[in-house]
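Below: one structure in structure tokens.
The complex is shown incomplete by one protein chain, all other protein chains being positioned as in the whole.
Order of writing sets the labels: A, B and C. Residues in every chain begin at 1.
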Amino acid sequence: MADDFTMSLSLTAAVVGTGFIGPVHVEGLRRAGIAVAGIVGSSAEKSRAAAERLGLPRGYASFDEVLADASVDAIHLTTPNRFHFEQAAAVLRAGKHVLCEKPLAMNSHETAELVRLAKTSGRAAGVCYNIRFYPLCLEAAERVRRGEIGEVFHLAGSYSQDWLFHPTDFNWRVLAEYGGELRAVADIGTHWLDLAQFITGRRVESVCADLGTMIPQRLRPRGGVETFSGKMQTAQATEAVRVTTEDYGCLMFRLAGSGRGVVWVSQVLAGRKNCLRFELAGSRQALSWDSEHPNELWIGHRDEPNEFLIRDPALLSSAARRHADYPGGHNEGFPDTFKQLFRSFYTYVAAGDFAAPPPFPTFADGHYEVLLCEAVLQSARERRWVDIPEVAT
Amino acid sequence: MADDFTMSLSLTAAVVGTGFIGPVHVEGLRRAGIAVAGIVGSSAEKSRAAAERLGLPRGYASFDEVLADASVDAIHLTTPNRFHFEQAAAVLRAGKHVLCEKPLAMNSHETAELVRLAKTSGRAAGVCYNIRFYPLCLEAAERVRRGEIGEVFHLAGSYSQDWLFHPTDFNWRVLAEYGGELRAVADIGTHWLDLAQFITGRRVESVCADLGTMIPQRLRPRGGVETFSGKMQTAQATEAVRVTTEDYGCLMFRLAGSGRGVVWVSQVLAGRKNCLRFELAGSRQALSWDSEHPNELWIGHRDEPNEFLIRDPALLSSAARRHADYPGGHNEGFPDTFKQLFRSFYTYVAAGDFAAPPPFPTFADGHYEVLLCEAVLQSARERRWVDIPEVAT
Amino acid sequence: MADDFTMSLSLTAAVVGTGFIGPVHVEGLRRAGIAVAGIVGSSAEKSRAAAERLGLPRGYASFDEVLADASVDAIHLTTPNRFHFEQAAAVLRAGKHVLCEKPLAMNSHETAELVRLAKTSGRAAGVCYNIRFYPLCLEAAERVRRGEIGEVFHLAGSYSQDWLFHPTDFNWRVLAEYGGELRAVADIGTHWLDLAQFITGRRVESVCADLGTMIPQRLRPRGGVETFSGKMQTAQATEAVRVTTEDYGCLMFRLAGSGRGVVWVSQVLAGRKNCLRFELAGSRQALSWDSEHPNELWIGHRDEPNEFLIRDPALLSSAARRHADYPGGHNEGFPDTFKQLFRSFYTYVAAGDFAAPPPFPTFADGHYEVLLCEAVLQSARERRWVDIPEVAT
Partner (left out) sequence: MADDFTMSLSLTAAVVGTGFIGPVHVEGLRRAGIAVAGIVGSSAEKSRAAAERLGLPRGYASFDEVLADASVDAIHLTTPNRFHFEQAAAVLRAGKHVLCEKPLAMNSHETAELVRLAKTSGRAAGVCYNIRFYPLCLEAAERVRRGEIGEVFHLAGSYSQDWLFHPTDFNWRVLAEYGGELRAVADIGTHWLDLAQFITGRRVESVCADLGTMIPQRLRPRGGVETFSGKMQTAQATEAVRVTTEDYGCLMFRLAGSGRGVVWVSQVLAGRKNCLRFELAGSRQALSWDSEHPNELWIGHRDEPNEFLIRDPALLSSAARRHADYPGGHNEGFPDTFKQLFRSFYTYVAAGDFAAPPPFPTFADGHYEVLLCEAVLQSARERRWVDIPEVAT
């Protein structure tokens, strides 16, 4: 792998958003060998400061300036959720490729519209479900695809964090009007659901959900609070606000074809910083993975010892090896998933055949996740199973 | 602890049942310092053989012979589920103490009747939910009780096995007419639910369940098959039988007072031999435990390092230390839980105050588990939440 | 396995010693189906109290009374090290079988004499290296024996505890005049060395050692202190004593034939309660095991995923399965190793062929361990490699 683990594709990107995840994109782009023309924040001043801090050529004065930059091939959207729809549409209309942070937009009307736009745009349009790009998640999907797992019996897992554990933890995402009525399921549950569907190759077709708000009142700082920075913030004036979005959610589900499952998510589980787990039972083998130990895949057997597959390119399928840059035992982590997703996206862009099946999460995937979220919300309110509507593809 | 980790109470037991779990009881009784007068199986011949194999004084000719043995203080029932009701009632009527394997009986009419009988019997009546007696499960319960966890936010877990993984795996439990309509949830799910309620100190008051039979047809040996021995059985003639009991079950639930949760169980998860896990999120701390590593309790913290508490008597609360015989690092396991449950039961018997709250799972607990199972079955059939009826206690 | 996991051999034992390990023997004997006639401590009073506490028929007035008890077939010695020689010799001279706690005696003159005595006695004579009897240690040995590991490249490991971590921790073992000049290596290192030699089937033939006393002065309670009870002791008057025995030891070694290795031991490693680990590299596979997770054996591979073998009788070799009573996932622990060692010992006794190779650690093994300890001491003092003298077998 030493020969190709970085690359050059002569493509240029720009990043919209200067919060936690914007700089993650900049770093991933650099590692993937993609030039980064610049960055834009919520003001020209913020853009300039971010560009300087990150060593980027340009801090754009406005989003429109990015759209107008002819040197830019693709635009990464890392802005708050409520801007995604308008910005993604504008990027496609400007004739540029787009990679949007999840969720793709605020509701399924918007996401359906974006799917339509993407289809006719002749451009690549992806959503940043980066977890898929852990090499051992790619390997799991490949093993299901090759039939090594057999029939999918059931699938369970969780995604838990503790960054909203205290009533004093605050972020715009807890407010329904900023982040949407669904929070934990939308923010982290959709990562799990995307991964589950990617690995099994099947859609979640019905859900039965339970949602709970453990901390119904939080203290909002009178200034703003960035994602993931709250844990180290200093004392400041606060005001109590009522929170209606869920801290905890659980959904049982059925997969199209066969297979049942369950996932629960929490943002108030003390000690779990960012822990995604799944356990997949098949008729021939089982698989289990934990994002806290992302370089190991457990393979369960009934009649012989269980296995632990280390992320060693020499031991992976070719589909996974392509995204495992470092030798076995040289652990890769969360930052590496962005490099790999970007490599996948830009290799597709460079190939130029936009009728080919995209090897990354698409706007159609992003749309389906929003449909799932809407079904979860309805199920929790009505306390019953809800089917996800059929999607024309 | 060295001073009291075995004991003598001058009490005598007899064991009914010679399958997998009968000898486990014999061993646990010996370790607890309780004399074992004898054992009885499904025939006088089987009883004699078992007594000889186990080095017991007596193989009873019949269950009635056990009831008539004046030297016997308490009787352990380790027979198939469908005999529990009649036998437990008979033991109590014979004026002896009774410890019954779970489930207590086949339905809530039977279990309600047994609760009534037990209440008026002036005898100790317990159900073998042994998992509670892992010292770190006792410790978890104590930490909840002392308020260290804070408010119970949510609770999740699983219980998975693979001994029924193949269509050729067979046991009387898979047949509804022998083991009841509910299988995986009843066999192993109830262990989890008992543990969850024991640790949180709260009843599960409503459930929403999904049940699946992954292997709807199994091959039944024309001879009989014992629990847990199927994995090493040799070839023999078989016949196909239709199976309607669940291989997989999942239930979301609400705890009385506060707290939500979810548990899934499977008997077809390749590689998990007998794996019970829970993860409990509280408003101050979180706890997590895995029966595959029963000597470690994970304690999650938001603002300081997480902890791993080793089952070291020097580090446990007195409630748990009482049931931790060996020093830290000298691992105890599944067999030890029986010794501890029996010690708890017989210490209570020896004390003789049957109005005192029993420090072991009671017939009332066993009754509630059966109510839970009935609610699970109804919920899965009607695809909705079902409340568990109030129990007079 | 359910059919034979307890047994009856119509043999009777007595236990000498009422400290931590004496009651462990009583429990193991009961589980192994061996009758326990009684126990003897350092006074008739202590014997009686122990017998009552443990529910044993008899508290002997003296060691001689045990020797004189015609009902007793075998005697277990769990007394302080300095009594082993005289007592073991007396047991053999009394025509009884003997199972002695390690070390077999205080020096190689004594152990050589005991080997001679045992050889001519026509009795079974074993040393309690119980760690061998973890089923996965038996499995490891079997895999080496069958050639699955290939040539033994190297072997490393450790044995660490923290019960002597504080200067206030005290036990007779820290004093050279009571426990011998070597402490940590003799107490726990010999367990590791026995295991290493058992698994590889090879003798350690030369050593190069380093020994360190981290806490050269300890506070001795004016009363006595029992092993492993110090951690929970209450305040009492103490006096400072100089300690010359090692808290920490390390030895590099060569195995006869081929194979090198290293082991270190510590009794002052905070947080490790009783942790024995080994990692064996062979020319075909590697094996690793950790007594904190005794039900898992890691099997390392270069060209395929590593394996984790769970202690599941269905997955073990017949040699190991014989000593794995409980089904896979039903964890066994430290107490179970005594049951298994005793089963091995008494099955051999019952068979009556004392010319057959004993399936348990013998006095010859115990002698070799003492020779090893003497070589370790010499090596550490002279700061060079020392060979272990050839032993006539």
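Going forward, contacts are C-beta pairs under 8 Å (C-beta built on N, C-alpha and C of every residue); 3 or more make two chains touch, one makes a residue touch a chain.
Small disclaimer: the values here were computed from a predicted structure and weren't measured.
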Hey, which of C:23, C:282 or C:361 is the one touching the hidden chain? C:282
Missing-chain contact, candidates A:221, A:328 or A:358, resolves to A:328
Given the contact definition stated above, which residue among C:268, C:297, C:324 or C:349 touches the chain not shown here? C:268
From A:123, A:272, A:302 or A:367, residue that would touch the chain that is not displayed: A:272
Touching residues on chain A - with respect to the absent chain: 1-9, 19-20, 23-24, 26-27, 30-31, 33, 52-56, 161, 163, 226-229, 231-232, 272-275, 291-295, 310, 312-314, 325-336
Interface with the unshown chain - residue positions in chain C: 151, 153-154, 156, 158, 160, 162, 165-166, 208, 210, 212, 214, 247-248, 250, 252, 260, 262, 264, 266, 268-272, 279, 281-286, 298-302, 306, 383-385
Sites on chain B contacted by the missing partner chain, in the whole complex: 299, 303-310, 314-315
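Throughout what follows, only the chains that are shown with their structure count from here on.
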Core chain by centroid distance, with centroids computed from Cα atoms only: B
Please identify which chain has its centre, taken as the mean of its CA atoms, farthest from the centre of chain B. A
When the centre of a chain is set as the mean of its C-alpha atoms, what distance in Å lies between chain A and chain C? 53
Taking each chain's centre as the mean of its CA atoms, how far is chain A from chain B in angstrom? 41
Taking each chain's centre as the mean of its CA atoms, chain B sits from chain C at a distance in Å of 34
For chain B, jot down the residues that touch at least 2 other chains. 272
